[in-house]
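Only a single protein chain was left out; the remaining protein chains are all shown in position.
Chain lettering (A and B) follows the sequence in which the chains are written, and residue indices restart at 1 in each chain.
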Amino acid sequence: MHAFEYQRPASLTEAVAALGANEEAKALAGGMTLLATMKQRLASPSDLIDLSGIAELKGIRREGDAVVIGAMTTHAEVHASSEVADAIPGLATLAGLIGDAQVRNCGTIGGSVANNDPAADYPAAVLALGATVHTDRRTISADDYFTGLFETALEEGELITKIAFPIPQSAGYAKFANPASRYAIVGVFVARTSDGVRVAVTGAGAGGVFRVPEMETALSGSFTPDAVAGIAVSPGGLNADIHASAEYRAHLVSVMAKRAVAAAG
Amino acid sequence: MSTDGIGARVRRKEDYRFLTGNGHYVDDINRPGQAYAAFVRSPLAHARIRSIDTGAASAAPGVLAVLTGDDAKADGIGGLICGWMITSKDGSPMKAGGHPVLAQDKVRYVGDHVAVVVAETLDQARDAAELVDVDYEELGVVASTATARAAGQPAVHDEISDNTCYEWELGDKAATDVAFSGAAHVTRLDIVNNRLIPNAMEPRAAIGDYDRGSDSFTLYTTSQNPHVHRLVLSAFVGIAPEHKLRVVAPDVGGGFGSKIFIYAEETVCLWASKRVRRPVKWTAERAESFLSDAHGRDHVTKAELAMDANGKFLGLRVHTIANLGAYLSTFASCVPTYLYAPLLSGQYKIPAIYAEVDGVYTNTAPVDAYRGAGRPEATYVVERIVETAAREMGIDPAELRRRNFIGPDEYPYQTPVIMTYDCGDYNASLTKAMELADYGGLAARKAEARARAKLRGVGFSCYIEACGIAPSAAVGSLGAGVGLWESGSIRFNPTGNVIVNTGSHSHGQGHETTFAQLISSHLGVPTDQVEVVHGDTDKTPFGMGTYGSRSLAVGGSALVKAAEKIVAKGRKIAAHLMEASEADIEFKDGKFTVAGTDKEKSIQEVAFAAYVPHNFPPDLEPGLEENAFYDPLNFTFPAGTQICEVEVDPDTGVVEIVNFVAVDDFGVVINPMIVEGQVHGGIVQGVGQALCEAAVYDEGTGQLLTGSYMDYRMPRADDVPSFKVDMTVTPNPSNPLGVKGCGEAGAIAAPAAVMNAVIDAIGADLQMPATAERVWQALQAGTKMAAE
Partner (left out) sequence: MPITVKMTVNGKAVSRDVEPRTLLVHYLREHLGLTGTHVGCDTSQCGACVVHVDGKSVKSCSMLAAQAEGAAVTTIEGLAAADGTLHPMQEAFREHHGLQCGFCTPGMVMSAVDLLQVNASPSEREVREWLEGNLCRCTGYHNIVKAVLDAADKMRATPQAAE
């Protein structure tokens, strides 16, 4: 790791100011990706602004028709939350499938969504549930938020404060994990709402998380595993690496979609 | 009679320190004034070094030295060696390319050690290492085992043609050709034995510590064989004379072969410590381990088995290309030759065998012994082709094996490939394993799985290995540069407790417990009164270390010999103390008695007298301490059967192991608890090879694509079930303990058992690792074929 300066502000305002003061500064959430990258000397921020001291970024609340999760809430907290389990059990399931127990004790939802790793789990839930990303300066709808590989609508120095997940009628997540890294080779989140069904796929897309309109239409007609069994996504535009070819990923999207629907019940 | 001796499930003496965080691994050691080393490694698989600019690095904060291959050359530091000479079939000696401790002229694999930075702190060393500017001229890359010898490939070593180290053969080609010409059926199989990275959980580490006052060196290192390190570093690399070099291998966190070898980094730490007059420490980051630990396996093989109409084996023909990597590591040359082909007879009577092995260089990390070393590769060939033959012939795989087993009354059995098996009962372990696996219920389980849209399969692996490495005369005649005896000493202290020194090294095997049990049984001293010391060339007599499942068979036998000397000496002392004739003294259960009387002296009383010899006669030497060397009479031949049952999810190709049985014949077992643990661990390494692990190099660039745990799939707790492990016993007639060795069996047998099961389930042939995608693709191909 290269040398850096460390700050741990107590408020969001201070954190935003610190990030704004130096364009080489980076925000540190759970650190599960950033510290690993820095250890490999692939990132060298001048300053790390540790967000863990900011109370307003933590916690899980039910607010009307939504579950609102603070950006610094850990995966383990989401997984264990009775609010989440009651309202969106598929989201609790997803949080429990991220990394391993120790990663879940440190990694945060805000860090994961800000990083937008194409194989991360949360983007699938955020997009399928049509969540709203709240930042220190605005709100961004899920459909506008994810803009590419590790790319989001966030501006330089903009911090996620919380994410609001509308409560669906039902939702489910199925993941085919990379057996080495435990990231998603394919993860499919299916959400059934009064406005219809949304299906979002992580892990597979060369451009990051994406929706599958054909599956959404089919499931809006009949919310059953069989409804998606025959729908194949094209391998074109999917990732291929030593762990899975695009063809295999395309196949897994259908299999995981079926399983996600079954899990949603 | 001791209750904690041979055969008892004694809880381990070493556990308390490991469980409380009080182990002492190399990285836990810090020497006063210690500086830190960081290596500059090649980012390219093959390149000529035009120049190395160390200026900026040398000027960086805290830097004490920046050293390159030229500095090593100037200081007379020699290259690393390979200790086993292989002779090609044309009679020419193998071609060993130079292996400098820091690259000279060329780099030959990604991770090759180019320069070292020594600095006050580790961060400073790493910061400065980034500033070393190496100007490379990129060269073409050869990274594929199968095509390394093809025309037009770049030469890894300029002076070695066709990237060929040797073209070796074993067996009778003419007799094998005759066998095939008379065959009723020939089974043919193409096999890739996938390249693995050993991944002991403790990364390699070293501290070189030069003492100016005595002009001597101490090396703390992660070694399975500290004396061999000292010998090589002294006699061949020329770091220091042997008597001025101490090598300490303290607690070592797993080896699996990868810590046998003498590596560049530890050599450089020693040399650099003299240059900077400070202790120099290096600990591998895991990324460095992936790149620079010696890898294992990596064979491409064509095998053919000839049978008569009843499935009787007539002959076996094998051609293997073995990837040796960019340089010959310490024992690299013998692994795919003498540790491989002599096992191709398996548990079977095969009248004629002919094997050819081409050892090739590639722009990849060196390949050397990894748990099993050659024997897993041989077992995989034999057990995959036997099971394939059974399928082709329509004979039950167990039945085909039984028709060809060497019978229990046929020992000693001379195979056509060097080995003389001395004992065994292969059908006994097969039968027991089939009972434990409920082989009779398989058809019903397959049907039940099909009803759930799952595919079930079962696979056998009846392995044999040659362990207890090895009779010095035998290995010497085959090209080994060393003898493979072992030594040990036993010292009674005046108060009656015992210090045992052994040349074997324990890095997880539990020698501190097992060897104490052995002493308990032989000398009647409770295990808690026995301290076993190993891993320090200044403390223990000479030793050859731990690999090839040799510690008990060879190191343990040396202790038995030393114990016999202790009893002989004790008898003299007891005769004097009890005023009897030495011939009348008997020893049993820790007591010397005068035959036909009730006179007795405990061994502790005798030990006390030995050190307080107030009335000893002049010809009775004080003290009770003996050492012994033991050179084995033969290899040992552990053997047994593993049966694996899998269930495949055809939707995803995921393979789940639903049952796994191992029945082994290790001869006499000292501590069944420890032996079972060795089997469990070996099985998972074998399962890892079959289902998970593969070291993958990009064929165009030679970049390692599986350079971290993010990409190299280690088997984890949720990848495997609990196992059913049992034993059969045929005592080994060739050593005084009747033992055979147990450390490698699991890893040797498991790959074939798992793959045979997967292939049975899906009905298609497949190479390792049987990843979900490969299985799914094989099923897709099968579906397509069925549709056409």
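Everything below uses one rule, namely that contacts are C-beta pairs under 8 Å (C-beta built on N, C-alpha and C of every residue); 3 or more make two chains touch, one makes a residue touch a chain.
All values reported here derive from a predicted model rather than from experimental measurement.
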{"item": "Chain not shown, its touching partners among those shown", "value": "A, B"}
{"item": "Which residue of B:684, B:704, B:737 or B:759 touches the chain not shown here", "value": "B:684"}
{"item": "Residue in contact with the excluded chain [from B:509, B:636 or B:756]", "value": "B:509"}
{"item": "Missing-chain contacts mapped onto chain A", "value": "1-6, 8, 28, 31-32, 35-36, 38-40, 48, 50, 52, 76, 80, 99-103, 105-106, 181-182"}
{"item": "Residues of chain B in contact with the chain not shown", "value": "11-12, 14-23, 25, 27-28, 123, 199-203, 251-254, 256, 283, 285-287, 507-510, 673-674, 676-677, 680-685, 708-710, 714, 716-718, 720, 722-723, 746"}
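Please note the rule applied: only the chains that are shown with their structure count from here on.
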{"item": "Chain centre separation in whole Å, for chain B relative to chain A (CA means)", "value": "44"}
{"item": "Footprint of chain B on chain A - complex, ascending", "value": "1-3, 40-41, 176, 179-181, 242-245, 248, 251-252, 255"}
{"item": "Chain B - residues contacting chain A, complex", "value": "123, 126-127, 130, 287, 651-652, 692, 696, 705-706, 709-714, 719, 771-773, 776-777"}
